[in-house]
Structures are given as C-alpha cells and as structure tokens.
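Heads up: the structure comes next, in structure tokens.
The other protein chains are all here in position, but one chain of the complex has been omitted.
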Amino acid sequence: MNEKLLKDMCQAFGPSGSECEIRAIIEAEIKNYVDEVTTDVLGNLIARKKADAPKMMLAGHMDQIGFLISHIDEKGYLKFANIGGFSEYALFNQRVKFKNGTIGVIRSERVENMKADFNMEKLYIDIAASSKEEAEKKVKIGDTCVYCNETYVDDNIIMTPALDDRIGCYIMIEAAKKLKNPVYDTYFVFTVQEEIGLKGARASGYTVDPDYAISFDVTGSFDTPNALKFPSKMGDGAAIKIKDNSLICSPDVVNFMEKVAKDNNIPYQFEILTIGGTDSGAIQMTKGGVKAGVVSVPSRYIHSDNEMCSVKDVENCVELTVKILETRIS
Amino acid sequence: MVTTKEFLISLCNSTGVAGFEFQQTAGLVSDAFREFCDEVWTDTLGNVIGHKKGKGKFSVLFSAHMDEIGLMVSGYEKGGFLRFTPIGGYDQRSLVAQEVYVHGKEDVYGIIGVKPPHITTAEEAKKAHKIEDMAVDTGLDDEKLKELVRIGDVITLKREVVELRNESIAGKALDDRAGIAALYQCMKDLHKTDCDIDVYYVASTQEEIGAKGALTAVYELKPDIAIALDVCHGLTPDVAEPKGKKMGGGPVISRGINIHPRVFESLVKTAKDHYIPFQKEVLPGPSGTDAMTMQIAGAGTASGVISFPLKYMHTSVEVMKMKDIMLTSKLISNYVLDLCGKDLEEMLCL
Partner (left out) sequence: MLIKRLTDANGLPGFECEVREIIKEEIKPYVDEMYTDRMGNLIAVKNKNKAGRHIALSAHMDEVGLCVSHIDKDGYIRFHSWGVDARILPAKIVRIGKDRVVGVTGTKAIHLQDPEERTKALPVDKLYIDIGAESKEEAEKLVEPGDFVAFDSEYVEFGNKVKAKALDDRAGCLAIIEMLKSDYPHKLTACFVVQEEVGLRGSIISAYQIDADLVLNLEGTIAADTMSIKEHQTVNIQGDGPSISMIDRTSIYLKKYIDALTEVADKNGIPYQFRRSQMGGTDAANYHVAHGGTPVVGLAVPCRYIHSPVSIVDKRDLENFLKLTQKFVFAYGNGEIL
C-alpha cells in the first residue's frame, strides 16, 4: 500500500467541477509510466500507454461529492446546494473545508424533529464570520467545499472522506506502475463530474472511442447488521459488477474478468446494485456502443466522511487490473 | 418459412432478458431476418440489424425491442433458495406463485413461493408480498445449487404462449416481441419490392432499462427516419380511454415530444391512403420507447412511434391480438413504399 499517495489523494480538494488539485497529483504520479498525458476540455486526465492493439479505456473519477454556496445571509451564515447525492442526516455537524483552507461546520439550530430539522431548508454552514462582509472575505457565492476529515489507514482498513472515488484512481495508478506487458492500447482516464451524472466519462468515452471499457469505483458492502441482501462484502475480494442502475455490464467483459481472476487466483466476488451508477454506464452507450465492465471496491458508508474499505480488496483490485491488461479478451 | 404467428410464439417462449438477449432470442431473430434481408448482423450492444438495400437515397429505420423484463440472482439462502432482484419494472404482485427457470450452467427449474394462508394474519393478507422477501425454491441441495447457479444469472418466468379467443395470444414478452413479429411480416412483404430507400430493421436490446440498444444502433446507422414499434395499453375493465386503446383497433400512431411532427403526419397519411384502421395517442412526455433515445442519437433523427394495444403489460400473461400486429406491419410496409420517390428534405421540413 502506498499510504502517502493514498492520503494525498484522499485529502486533495476536488468536488465535481473543481478537480484541478487532485488532477495535478495524479498527473505527477502517473506520467512516468505512460506514453502521453493530456487534459481535455472538461478536465478529464487521459493517460495513454500505447500499443498496436484494441483500445481499452479504464476510468475512475477524480471528483468527490461536495457543496456549493448559494447564499450568504446578513449574519454571515452560508446556505448551500449539494453536489452529488447526500442524506441530510449525514450532513449534520460535519466539518467542511474550502479550497482556500476556510473551515466551516454544517448545522441546524435546535433539533426537535429529525425530519423537519435535517433538511436543506434548515441546514446552514457556519464559518464563524460575524457578518456578511466578513464571510465574503473568505467565501464567495459559487465556491465549493467538501467534507473535512482525516484519512486513516492501517494494515486492514482505510477510512476517509473521498474514498469514492480516489480509491478507483489509486488502483489505476498502481496498476499502471506494475503493468509489464499490456496487450491493449490502454487509456487511463481520470474523469470529472461523475457524481453529477457521469459527465466526464461521456465526453472522454467519445474522444477515446474504445473497444472495451472498465471503470473503477466503490460499491456497497452488505455486511452491516441490517444490510440489504446483496452479494458484495468488504474483505471478500475485488468486486466484479454485474449491474447497477446505470448499466448491465456486458456479459463478455464480466466473464472475462472472472476468468482472469480465477486463472490468477485473485480473490473476487460479484456485485449487484439496484441504485447508483458509475462511469461505465455512460461509456457503454458511447457512439455505436462499447463493451463495458466495472471493478468495484466494496465500501461501507459511501458518501459520508468515513467511507471505509478493505486494504486487501484494494490490493486485489490492483492485481486484477494488471492481469486484465495483460490478458486478451477473446 | 414460418408464419408470423408461429415466429412470434417462438420468440415469446424464448429467453432474452435485457442485457442477455443473446441467450436465445437474438439467435431466433437473426435466423428469421436472414431469410428476407440483404444482410443481417449483430452489433456491439447485441442489436440484431437487418438491412434491405436501397439506392442510397435516404434511409428509414424501424426498431422493436427484443429484450424482456426478468429477474437476476442476487444471493443464496439456506435450503436451496435463491434471492433475486428485478431487471425492468415488475408488479411484485404478479410474481407470487410463479414457476421460473434460472439460466445458470443449465436451466434450473424453481418456484417463487408464498407463505401459506393458514399462518397469514388478516392484516398481512391485505398487503402485497414484497419482492425483497421472495425467493426461488429450487428443490436442490445448497452445494449443487452453487455449482449450477452463480450470482448474476438471469431468471425468467416459465410461460408458454396460450391462444385465447379471436386470434388473441397470451404470454410473456409480447412487449415487444410482437413488434419484432411486425417487422418480420413487413420484411416478408417488402423483400421482393424494388425500393430506392434503405430500410433497417432493428431488433434492439436493453429497451427495458433505458432504450440503450436503439441509441447506439441509430448512432451507427445514421438513418434519416427512425420509428419505434412498441406496445401501448389495451382497454380492460381497469384501464379506460385515453390510457387504454382498443384491442383490434389497429396500430396506434403517436404524437408527442419524442416524435417528429412530419413523421406523425406522414404515418397518418399512409394509414388513410391505404384504408388501414388506426388509432391515435398523445405522448406528452418521454415515450418510454426506443424513440426516446433514437431522437437524440448522433446529430438527431426524425423519429416516430407506432404502438399496438397490449393488456396486462409487464406480466407473464400479456395479451394481444394478431390483427393489430398484421395491421401494424401493413402500415409500415406501405409507409416504406410511400416514402420511395419522396424528397426527404421537403417531407421533413419543419
């Protein structure tokens, strides 16, 4: 585990639409392992390892969920809109940070009724400004902020904000480093604006026009006390997605990934979600259609500031990715 | 050569859940299309495309989706049971006490069971069984089951078509295999005719989860006009006008945001000119058909929707009349003939 890299990536500021900081980290990390690196109009980072072979596009999104300031009131409190999907319950009392380092906390006043008081109407961000003027010195309308919490890593688990989807990006970077004999013209695409509708993937999918696509993202871990009955669990291996709300993965790709995992004794599991989506959902529909699959990291508490996953699963995902890139899909 | 009805029955009895059309249905479709098309191929997303070559003047595409709604294995439970999750929109109440096939390494038969009435409270009996609490009972030992079935395998309801009165047929997946039958009849009627426009017949995939196949097929084929053939609701004791259309009343020509006004008008004109009985329908919002995505594929397509009444949609006992399929086919084959010799720009001018 490259702990430093992972921590830097998870702590980098990058809500959808503001991916500069995280992109710079990724670019610096990957450029020595690929043949060319470009950034497109939307901000997608496209790193290509060339080969005279079918095109394989890997996609992981750089953006994270966050908040956009929509109003500053007379007393200096901020109202906000969400970037990506949140549960209002998870927002209460969260510390947030802005790109310029300003820190705030999401609050409502007295909580008497969970339903009535935990909604966007009542919630506000407090940056400890005493007036509108003072607040505006630190934050402007249209500025964005993200969850602020430390990144914890030990031998077993990772617990951090922005695990979704810095962990997918991390897996792609580590795979690029370990890759010896790629059998594809491989595009490592670090996408933008996934959280607000797979925007970066749609544009970069069109540009790359791949034969195959695999995206890397987090998925649910259904092993909490009253979890829904779905297959994926933290620690049970790299998850091969069968379907979510954005796509049914191409059976050819699913079967191929399963075979690679089996042949190389890499622990794997299948994953099915009825909600949520990921970049492959958009890439699959590009132009005349792309055969697409997804490698997922089972994670608990997705879209909170304590997203959690297993270190072993991440290592298995890296391993699986390397082997996928070194095996021809038949 | 089989009759269109025989072809339709074989399609409905075949397995082809959204995303898994290749399992049986796509093969049947491409074999049938091959008889009457100049070329037939399957594209990346699994669409089966039949091409009747013209003289390159312009092209018209008809799509009908071959995927059906289904279920997917999402887990094992002790005692030979399988949990499942739906693919496409099922009424959970229609799944109780049904026989199914789980399409694993081999087809595994099973039952979606139900709690016996003797231990059901009166209060419970008023509520629908929830899909999350249902399971397929395979009668197999757990080990054997794991050997044969894996997570992600698809499940279809076991249902063979039955014929009802007045040339009605009942079964699963008539939505939208009936549309494919109409395409089949149309290509039979047209394959010997000389035509200066190109015709594409598309048996599309993944309509039930967002009209995906049609989007990529249209992007690739770039037709000038793309018309979706799909089902609408038939009149029943619990479905009245305007939501329901008359069974046997002929094709329903739709008008709405997914439909190019001139395509609507020209379809109506063809129906009138050839004395084909037809009905009209307004689709003010997303049409819920391939036209939703075909209209916005690539640089855009002049799209249309023709539908035919179907009762009990998305159950395993969908009912429709052969008459409506034959009339629909007559409408589209005459539409193609009427388009021949037309000036496209003039015709589609807004």
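To keep things simple, chains are lettered A and B as they appear, and every chain counts its residues starting from 1.
Definition applied: contacts are C-beta pairs under 8 Å (C-beta built on N, C-alpha and C of every residue); 3 or more make two chains touch, one makes a residue touch a chain.
As the structure is a prediction and not an experimental result, all values here were calculated from the model.
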Exercise for review: Kindly name the visible chains that come into contact with the excluded chain.
Suggested key: B
Practice item. With the full complex in mind, choose from B:Ile9, B:Ile87 or B:Ala135 the residue touching the hidden chain. Key: B:Ala135
Revision key, fill the gap. Missing-chain contact, candidates B:Glu6, B:Glu39, B:Glu99 or B:Asp273, resolves to B:Glu99
Point to revise | Residues belonging to chain B that touch the chain removed from view | key: 77, 79-81, 83, 89-99, 108-111, 113-120, 125-130, 133, 135, 137-141, 144, 159, 162-166, 168, 170, 233, 236-239, 243, 248, 288, 311-317, 319
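Just so it is clear, only the chains that are shown with their structure count from here on.
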Exercise for review: Would you kindly tell me how far, in whole Å, the mean C-alpha position of chain B lies from that of chain A?
Suggested key: 35
Study note, to complete from the structure: The answer for chain B against chain A in the complex is residues 18-20, 22, 43-45, 72, 74-75, 83, 85, 87, 132, 150-152, 206, 209, 212-213, 215-217, 219-220
Revision key, fill the gap. The residues of chain A that touch chain B in their complex are 228-231, 242-243, 248, 251, 254, 270, 272, 274, 284-291
